[in-house]
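A single protein chain has been removed from this complex, and every other one stays in its place.
As written, the chains take the letters A and B, and residue 1 is the first residue of each chain.
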Amino acid sequence: MVMAQAYPFGNSARMGPGYFPTLISGLLITLGVLVALRGVVVEGHKPGNFHFRPLFLVLASVVLFGFALERLGLMIAIFTLVVLASLGENEFRKREVLILASILAMGSFLVFIYGLRLQIPVWPLSY
Amino acid sequence: MDLLNNIGLGLGVALTPINLAYCFIGVLVGTLVGVLPGLGPLATMAMLLPLTFNLAPVTALIMLAGIYYGAQYGGSTTAILVNLPGESSSVVTCLDGYQMARQGRAGAALAVAALGSFFAGTFATMVIAGFAPPLAEVALKFGPAAYFSLMVLGLVSAVILAAGSLLKAFSMILLGILLGLVGTDVNSGMARFTFNISALSDGIGFVIVAMGVFGFTEVIVNLELKAKREILTKKVKNLWLTKSEFKAAAPAVLRGTLLGCMLGILPGGGALLSSFAAYTLEKKVSKNYAQFGRGAIEGVAAPESANNAGAQTSFIPLLTLGIPSNPVMALMIGAMMIHNIQPGPQIVINQPELFWGMIASMWVGNLMLVIFNLPLIGIWVKLLSVPYRLLFPSILLFCGIGIYSLSYNTFDIYIAALFGLLGYIFVKLECEPAPLMLGFILGPMLEENLRRALLLSRGDPTIFVTNPISAGMLIVAAILLGIVIVPVVRKKREDVFVE
Partner (left out) sequence: MIKIVSRCLVLFAAIAFSLTGAFAQDFPTQPIRIIVPYTAGGSSDFVARTVGAKMQENIGRPVVVENRPGGNAIIGTELVAKARPDGYTLLLGGSSVLSANPALYKNLSYDSLRDFAPIAKAVDSPIVAVINPKLPINSIKELIAYAKANPGKLNYGSAGVGNTLHLAAEMFCMVTGTKMTHIPYKGASQALTDLLGGSIQVMFDLPQTPMSNIQAGRLKALGITGGKRLPVLPDVPTMAEAGVPEYSFFTWIGFAAPANTPPAIVDRLNKEILKTLSQPAVKDSFAQKAMVVNPTESPEAFKKFIKEEIERLRKLIQTADIKPEG
């Protein structure tokens, strides 16, 4: 059994519409406590190690992609994403990454902007 | 006799060169769209709607329908190959399909998905042809009380969905329900848990959560396990099903199809619910119980057939009653309106060529899809051997664009990233995401119908047992719950005895 966390989602529930969420979160808290107790009482292995580097880089790259998308346009956002994400990989080959980013950028442009006509800003300030 | 005449009429319409051509375009676009994570058939159909203005009504509808069920086929491809549900209904396929891919049996998984879907599509088409009006009547009998009980049944079966600890599965379901409650409450109009962000007022999108928990998390986890990963993808066995796999999968396909047909008719049901239900049914029924979650071929065959069957039968309320059972159908109604067709009970009588033509072309479309997809399996599998360091940024990118294209809101991308983080935590804690997703979908419907049923009965809770359908569902749910809990309790007792 694993040491688990309880999910104390005790949000400020409003009456009426709040009835159900309170019910559910109440149940959840109870269960969470049970699981935690179980983890403590029964012998088990520890949770896996957290590897922060890939976690952080992947998430950061996606978030920055989102951030850059509307302000800086698709092209720059793609480059940001690819470069940052590739840093999460242990072998970082600069040339390869840049080539990949360029191919993806061009490909995305063709498929999404030209082909499917999605309304995504391509260059900075084109909105 | 009449039925055969009608089918003949339908085929006559469906097999004209122009309709064939547009059917092909539709399924082709649909498959591509299904493969791309995020971008769904709804958005694509909306985008291509203007193109249909100058087409004959039947042709337009055939193309749009093709996009819809084509997307179901495409979605399974990414689900199997990279654990990314390209379509919301492919989430379940990820569970065993991806495991199969990791064991080198991606070809078999893709094959069974395609074949199962074809069988389901054919069967569903026949069902529509023969039984559409009576089935529609059945759908109407489902009032809020019945829906509520159906949801309860669904949630109980969600517990079965989990491969691990029962208690944790239950917690995940509850968590899923809570997350699903974010948004505007139907019965009072109030916004809950939205922290005043207007993007949240419609709730968190299912696709967004799925992207985060399945897609992003998987990428992160894979980056950690670098060494192990290389070994797994090297062993690609043959691209086809072995005889034993075929035998195992066949009954699964049948069960999935039947379930999908039944659930697809219900407004609000459709492909998504059917795939989850089929998976749990299969898991309970199969002798291969332990393999589920680790690459059981039935775990791919059942949901894939179910979601295709469900997608096709969800046309029934549309074609017979003029009521859309999901947003995609609502778009079809819009398309019909543009062509001055009134969807509803009159269509069968007033415009039989339209009705039967569409039905026949659904079968034709399924055929095209199978012919088209099977050879592609080889190409897809080759894709797996691309070095991961090149693959994963592409995955992230397509997810990102796909999510953005849903509502053109970068906020959604942030939410998906948040769920990526949550997904990672879940993996570390050995909690499974599948029950979470099911709770996420079913929870809000559960609550909505509960409150609505009580509103209609003016607070009388006996409505859930006096309504026959509702009572039936609850009984089955109770039995299922019993089946699940009793062994666990018994085992505990044994443990106690041993000590």
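To be clear about the criterion, a contact is a pair of C-beta atoms (placed from the backbone, for glycine too) under 8 Å apart; a residue touches a chain by one contact, two chains touch by 3 or more.
Since the structure is predicted, the reported quantities are computational estimates derived from the model, not experimental observations.
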item: Which displayed chains the unshown chain touches; value: B
item: Residue touching the undisplayed chain, where the options are B:A252, B:A311, B:M332 or B:L450; value: B:M332
item: Touch with the omitted chain, as defined above, among B:G66, B:G86, B:P343 or B:G420; value: B:P343
item: Touching residues on chain B - with respect to the absent chain; value: 42, 45-46, 49-50, 53, 139-144, 184, 186-191, 194, 196, 198-199, 201-202, 267-268, 317, 321-324, 327, 330-335, 337-338, 340, 342-347, 407-408, 448, 452, 455-456
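Following the convention adopted for this analysis, only the chains that are shown with their structure count from here on.
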item: Centre-to-centre distance between chain B and chain A (centres being mean Cα positions), rounded to whole Å; value: 23
item: Residue ranges of chain B in contact with chain A within the complex; value: 39, 44, 47, 165, 167-168, 170-171, 174-175, 177-178, 181, 185, 187-188, 190, 192-193, 216, 219-220, 223-224, 226, 388-390, 392-394, 396-397, 399-401, 404-405, 408, 410-411, 413-414, 416-417, 420-421, 424, 427-431, 443, 447, 450-451
item: Residues on chain A engaged by chain B in the complex (per definition of touch); value: 1-2, 4-5, 7, 9, 11, 14, 16-18, 20-21, 24-25, 27-28, 31-32, 34-35, 38, 47-48, 50-51, 54-55, 58-59, 61-63, 65-67, 69-70, 74, 77-78, 81-82, 85-86, 88-91, 96, 100-101, 104, 108, 112, 116-120
